[in-house]
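Every protein chain of the complex appears in place save one, which is left out.
So, chain A:
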Amino acid sequence: METPPDNDVLWGRSLRHAHEGSPALLGVSLGVRDGEILAVAGPRGSGKTTLLRCLSGQLVPDEGEVWFNSAPVHTLRRAARERLRRERFGWIDPSPRLVPELTARENAALPLLLTGASHRAARQAAQEWLERLDVGECARTRPAGLTQAQRQRVAIARALVTVPEVVFADEPTAALHRADHAQVLRTLTTAARSHGITMLLATHDSGVAEFADRTVALVDGRRTAPEGALC
């Protein structure tokens, strides 16, 4: 097996994946440097989400390799990949996907509780992140009582609460109005930079790429621009 370059925290090589026969990724290679914000740009159906899911260990690619911190991810068993996602990665969906029966603070605290943190510590960390993301006053409200923008902020707080090494944000502003777009992205990228979190930001909006250090373009499951190519 070929070992990845040392300065890449996350590395995917010749990733191919098909969903029930429909091809999504057709040999994508990608390296993500430590602490950078990398935008994965492309229209709907270009394979952005599949690429992020393969890199984050949610999906095992049909072909190709994924390495994280110089250790292979694609060969890990399911339990080990779950643990990796729980402890080292954060994930933000296009729509918030909060647990409806828990309050905003409990939702944000959930990843910490799952990693075995004490209730008090998890609660405190969740409250701090909610306040940083301007939704501190909604801490005791359930998702049904929040606006979509507030829910998405809670989802972002949930992804950052464990201070993960890599955050995967799959179109984090897709469900928001334009007014909220820039603000949410600014908060997200600022938080990532101030805590040294590496971030992959999938987007179909060219404006989003402004917030990133580097952009990788995908079309029909393939990388198009050679910009920032590492392989």
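Going forward, contacts are C-beta pairs under 8 Å (C-beta built on N, C-alpha and C of every residue); 3 or more make two chains touch, one makes a residue touch a chain; residues count from 1.
In the analysis below, contacts and distances are computed from a predicted model.
Q: Between "Cytochrome c oxidase subunit 1", "Integral membrane protein", "Putative ABC transport system permease protein" or "Tripartite tricarboxylate transporter TctA family protein", which matches the UniProt record of the unshown chain?
A: Cross-referencing UniProt, the chain left out corresponds to "Integral membrane protein".
Q: From the list A:13, A:33 or A:53, pick the residue that touches the absent chain.
A: A:53
Q: If I consider the whole complex, including the chain that's not displayed, which of A:11, A:89, A:129 or A:211 touches that chain?
A: A:89
Q: Just the residue numbers, please: which parts of chain A touch the chain that's not shown?
A: Residues 19-20, 22, 24, 49-50, 53, 58-60, 77-79, 81-87, 89, 91, 93-94, 97-102, 106, 110-111, 113-114, 118-120, 158 of chain A touch the chain absent from view.
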